[in-house]
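Excluded from the complex is one protein chain; the other protein chains are retained at their positions.
For chain A:
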Amino acid sequence: MTENTSMSKLNSYQNHKSKEEMKHQVITFALMIIFTLIAFYAVAVDMDKIFVIPLILILAIVQVGFQFYYFMHMKDKGHELVALLIFGGIWVAAVAILTFTTIIWW
């Protein structure tokens, strides 16, 4: 009897969790579409380059973040190592690109 109630509690807890999860997914998905629309719009209305390029880059970075953390579940537990490796790789690439852009190409 007690077992049963705790099971149903657990179930409702999980239901709640997956509902939350679903909500997050939908929100991020909507946001990503909006971001994309903004990017297209900014280019379409011929805004100043100085403004458009950083804007698009920032939107892109946020979208990558959404992709990693929400769609690929990096925000969930047990993904610390994956995060370490991804950020390690980003770091290595960034240092190399920084060097190339500062002392070789320009």
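Basically, a contact is a pair of C-beta atoms (placed from the backbone, for glycine too) under 8 Å apart; a residue touches a chain by one contact, two chains touch by 3 or more; residues count from 1.
One rule holds for everything that comes next: contacts and distances are computed from a predicted model.
Per its UniProt entry, the chain excluded from the display bears the name "Cytochrome c oxidase subunit 1", taken from "ABC transporter ATP-binding protein", "Cytochrome c oxidase subunit 1", "Protocatechuate 3,4-dioxygenase alpha chain" or "Copper chaperone PCu(A)C".
Seen across the whole complex, the unshown chain contacts chain A at 81, 85, 88-89, 91-92, 95-96, 99-100, 102-104.
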